[in-house]
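Only one protein chain is missing; all other protein chains are in place.
Then we have subunit A:
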Amino acid sequence: MMKLNWSDVTPHRIFLDRRKFMAAGAAAVALPGLVRAQTINARPSPLSTDQTPNTFEEITNYNNFYEFGTGKEDPARNAGALTTDPWSVEVAGLVDRPGSYGVEDLAPDNALEERIYRLRCVEAWSMVVPWIGVPLASVLAKVGVQPSAKFVEFETLVRPEEMIGQQRAILDWPYREGLRLDEAMHPLTILATGLYDQPMPNQNGAPIRLVVPWKYGFKSIKSIVRINLLEREPVNTWKQLQASEYGFYANVNPQVDHPRWSQATERVIGAGLFGGRKETLMFNGYGDQVASLYAGMDLSVNY
């Protein structure tokens, strides 16, 4: 179903140069004064896909981050106002060492890994993103999860004066998400602080965000200020808004349609005008690693 791309028309080397040029240009616009100065050296991970990542320009200019507006370009336009330093993440609930942690405490530079993951949005588009981050399991180990904890709850910052999308009640702010503890401890689940070799751009969820690659993008909550360990299943924002359309698990599943659009196929961002669609894979292609987490569950009920 993936047919010829525009990239197949342009000679490959020129195409790559052009992408590099465009990415550099985008970075220059996004980070005036420090053009790709802060490069991060993260070690590669065997959990990365070998698929070609989308360009820096695509990843940073096509975002759902309703805190900065509902349009895909709104976050790139508006997120510059967000102060990400200083930043602290409050860890609370059923943990041994609750308290306020800095980003550097949770994701120290020497622990950073590159994780090139597929990303599938519930709106039926997809891209490939080279994240930089640490396994969430390492963070949870650090704070000491108590045996009674079954779920992890996450919250995004509320700061309407900098996050102009929050000036309207389009969602019930703060944005909240949650994982079952075994999902949170899975080696694929990371807290990301960068992408490509850059610190996380604001529109992508700076300074620290969740990435759960086998679930629809909305599970991967951005700009986290609170991590809470709980005994009961937390409420997540989209399920709260429309439970018939967005579940708690939100696993990528081509067999369970969103009521308003099919999940059977997806459009690949960057494939060009005539890129067509490709079939969506169960668990976004991570079934071998994660299917066992859901053994015995009816995924058309627990969607």
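Criterion: a residue touches a chain if its C-beta (ideal position, glycine included) is under 8 Å from a C-beta of that chain, and two chains touch if they have at least 3 such contacts; residues count from 1.
The rule is simple: contacts and distances are computed from a predicted model.
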Of "ABC transporter permease", "Cytochrome c oxidase subunit 3 family protein", "Probable glycine dehydrogenase (decarboxylating) subunit 2" or "Protein-methionine-sulfoxide reductase heme-binding subunit MsrQ", the UniProt protein name belonging to the chain not shown is "Protein-methionine-sulfoxide reductase heme-binding subunit MsrQ"
In the whole complex, of A:S148, A:Q240 or A:T265, the residue touching the missing chain would be A:T265
I'm checking contacts with the chain that's been left out. Which of A:T70, A:T83, A:Q167 or A:Q240 qualifies? A:T70
In the whole complex, what residues of subunit A lie against the chain that is missing from view? 1, 57-58, 61-62, 66, 70, 72-73, 123, 125, 170-171, 241, 257, 259-262, 264-265, 267, 269-270, 272-277
